[in-house]
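Every protein chain but one is kept in place in this view of the complex.
Order of writing sets the chain letters: A, B and C. Residues in each chain are counted from 1.
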Amino acid sequence: MRKVAIVGGGLAPFGVRQATWKELAQEAGGATFRDIKNLERKDVDSLFVGAAMPERFAFQSHVAPMVAEQVGVTPTKVITRTELACASGQSAIRMAYACIAAGLSDIALCIGVEKMNIPDPPEMQTSMACVLDREFDGVQGASAPPFFALCANRHMHDYGTTREQMAMVSAKNHHFSTTNPFAQFQKDIPVEKVLTSPMVAPPLRLFDCSGITDGAAGVVLTTAERAKEFTDTPMYILGSGQCSMGSNLANYKSFSTWFPLKEAAKEAYRSAKIGPGDLDLAEVHDCFTISEIMEYEDLGFCEKGKGGKFIEDGKSDLGGKIPINTRGGLLGTGHPLGATGIAQAIELMQQFRSSVPRQRLVDNAEIGMAHNLSGAANVHSILIYGRNPP
Amino acid sequence: MRKVAIVGGGLAPFGVRQATWKELAQEAGGATFRDIKNLERKDVDSLFVGAAMPERFAFQSHVAPMVAEQVGVTPTKVITRTELACASGQSAIRMAYACIAAGLSDIALCIGVEKMNIPDPPEMQTSMACVLDREFDGVQGASAPPFFALCANRHMHDYGTTREQMAMVSAKNHHFSTTNPFAQFQKDIPVEKVLTSPMVAPPLRLFDCSGITDGAAGVVLTTAERAKEFTDTPMYILGSGQCSMGSNLANYKSFSTWFPLKEAAKEAYRSAKIGPGDLDLAEVHDCFTISEIMEYEDLGFCEKGKGGKFIEDGKSDLGGKIPINTRGGLLGTGHPLGATGIAQAIELMQQFRSSVPRQRLVDNAEIGMAHNLSGAANVHSILIYGRNPP
Amino acid sequence: MTATIRLPYLLDFYPLQDEKYTRIHQFFTNLKVGRFTTTKCRDCEKLHWQPRAVCPDCGSENLEWVDLPKTGEVHAFTAMLLGAPMGFEKDLPFVMALVKLDGLDFKILSRVDGIKHEDCKIGMRLKFKTVTRDDGRVFFRFEPIG
Partner (left out) sequence: MTATIRLPYLLDFYPLQDEKYTRIHQFFTNLKVGRFTTTKCRDCEKLHWQPRAVCPDCGSENLEWVDLPKTGEVHAFTAMLLGAPMGFEKDLPFVMALVKLDGLDFKILSRVDGIKHEDCKIGMRLKFKTVTRDDGRVFFRFEPIG
């Protein structure tokens, strides 16, 4: 198995974009190639497109060759789209990783892209709801906010987590996003404002929820051996973990502990030969404030049930035990489903390069995690990245 | 890089099924595990779901964990859905292959599934049309039949290919499908009947086109080393090739030669260390009769422009130079997009096992190819399989 | 005057329910007469939710229809106040709960009729009900007991 590294990447600005799905892909491609000086488009032999729902949001299928054309590459080894709802972008990186490790590809481009703002918001909401089991859960009115609201309701009941603690997650991540010109939201949202924002699905309010976002992101992977041809600062893949349990909500073991996350974390730490204490920072999937709190716990950053206390004590902030979501997270930057996992990788790469703004820099970071959940948190996907080769 | 083998697989019957998308997945899972005596569901560590458009045909996204639940597996290593339109099933196998070769998975299940017959046929056609570039080609009325009709029109003009030769492809494949109880169509369609069937997109008539089909298929992959734990008759992956060129039709180099197919074939032969003459049989993507004729040529089975003559001379029939589409092809068995590539693998495996009916058995077959094009033939995907380890 | 416009299939959350479309049509037939049922495997005894055509534990298709408890309690609850999908806008606001069925492990997601979100509590007792749409399709919900 060959070692694999990310040698560069770039973003299309996230937000309510006056641009089509294709144009977002073009922007991410352009930004990615601009970031990697010695890479020519013709040297890319494979393409992995992370996209959750172009069939619905952009009325477009078979998007992998379309992206190839939009960004000007001609894959001659491997090409596919990966779909894993909210983790579609990370899934693209994972498949590129596998193909390079196996020797099926030498230089792979990953583009994650989603266009979620469409003219008719109820049609967008309808599409989002089919991420859950549409026939049995969706028909009952379930979509993302109610599902995470149920987790919050249960977590508050089981562990005493408070509304204020959840709001602190939002305030922290929105504060980080004030340093990020690519973020959808670039204003501070203090705790008070979160707590008085409109109720969406109790106990979750508007600023407990990530936005409806257009955006795209790209990274290039190659072997650890060749990485230095393209950059002085490659970021290496150290390990990975992924686990799926349950699909219909009735088959979940718990709503206040995400067991598949615990499994995925165990495998990620095992394969990277580290423990949670070795991480210098992490990008975790804060699609809702309660998610980040549960992730502190189930990723092993704190004891079970103490996630609320963890944010309250500033442990996940800059200077804390482990700075979390320094680019602003999904809450601050928005969540264009297919792009998120790739944008997280870019943040870690830029942290390792010390090229992020001073206000969010984690000094001398060497090991970081990117985590995505998908759908109703029934799948959890983790990659561990390092500044130094494994 | 570890060597990889397929150790078994099974099908849900293809056709206009009185079953949901989920139920088709259940059937394929059941059939796959029935085929592999020593494999328990809990031993499967990864799942790859090949599906082209569940978001539209089944109004369902995030289908990978849903399939895990439907078939009773709990992936703890890798899980994703692969989408590559008509090649989504092969893409699932390719990603499983990469993950096992790289050591990221030890035992991977691939399930390909598509439910295409929905209550409103125009809505189905609308969804099919977004496989092409919807904004610029789809809006002009293009969908699969007109695209392949344009290729046929041009191939007839450039090389003198005849309607009768195209009809012979349909007659051959429908004849093979009379031996296949899993096929959507199980009746002989003689040349005369093809030539007088209703015109769909001139020069293509109804029986030049594969059907609108519901179906599912599953296979299990593991390392070549472990394969004998599960079967006496593993099928090994010997090589692969894949190439993407063009997306909007304006950017195609030709409509009577598929250049990305020539590239994919070159890489597949190179990686398997064989030439086209070493193949004992092939499953090629006969979504339309003209496709199979062009594939004879661009895969190197005959000279460019002589594909029509190749079928006319019986070279692609049983006893000919290379028997093609012995299970009945897409024309005879139908084309449930995500399932097709996996069903092709199953046919080759059963041929190597000599477990297909006598009437379509290729004696002592040792090397076979599975080929899929996708969309408007802008991506071509090839796997080379062998009865013996590489 | 208003006319009802049928939603395209890909905007319609309600499953197609008859024999032509699903192997679990019996589930819906049973719902129509007020029965809340699911499948159970005759070979390995596994009780499924949701109902199946093939047992996910052993692959058997030798399944039987069995009745589920029609009472349970709230394991967790929420409501939808904003951002409803098409077909649900006119129902806003509505309550949803994970309903732990009596005597079973399943916590089934369900709309809960006849109560405001502010009055919900974890542990609250609920009973099964059915709703029937204009076109004859049915589904289940729950409502408070007493």
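Rule of thumb we're sticking to: a residue touches a chain if its C-beta (ideal position, glycine included) is under 8 Å from a C-beta of that chain, and two chains touch if they have at least 3 such contacts.
Note that the structure is predicted; figures quoted are calculated from it, not measured.
Listed by label, the shown chains that the missing chain touches in the whole complex are A, B, C.
Touch with the chain that is not drawn comes from one residue among A:Phe33, A:Phe207 or A:Phe288, which is A:Phe33. For the options B:Phe33, B:Tyr252 or B:Phe310, the residue in contact with the chain missing from this view is B:Tyr252. Per the touch definition above, the residue from B:Ser143, B:Ser244 or B:Asn325 contacting the chain not shown is B:Ser143. Against the chain not displayed here, chain C makes contact via residues 5, 8, 10-11.
Against the chain not shown here, chain B presents residues 56, 121-123, 125-126, 128-129, 133-143, 145-146, 149-151, 153-154, 157, 198-204, 206, 248-252, 255.
With the whole complex as reference, residues 18-20, 23, 26-27, 29-30, 33-34, 41, 55-56, 59, 69-72, 118-120, 123, 127 of chain A touch the missing chain.
Following the convention adopted for this analysis, only the chains that are shown with their structure count from here on.
If you average the CA atoms of chain B and of chain C, the two centres end up 37 Å from each other. Rounded to whole angstrom, the centroid-to-centroid distance between chain A and chain C, based on C-alpha atoms, equals 32 Å.
In chain B, 20, 55-56, 59, 69-70, 127 are the positions where the chain touches two or more neighbouring chains simultaneously.
For chain C, the set of residues touching two or more other chains reads 10-11, 13, 15.
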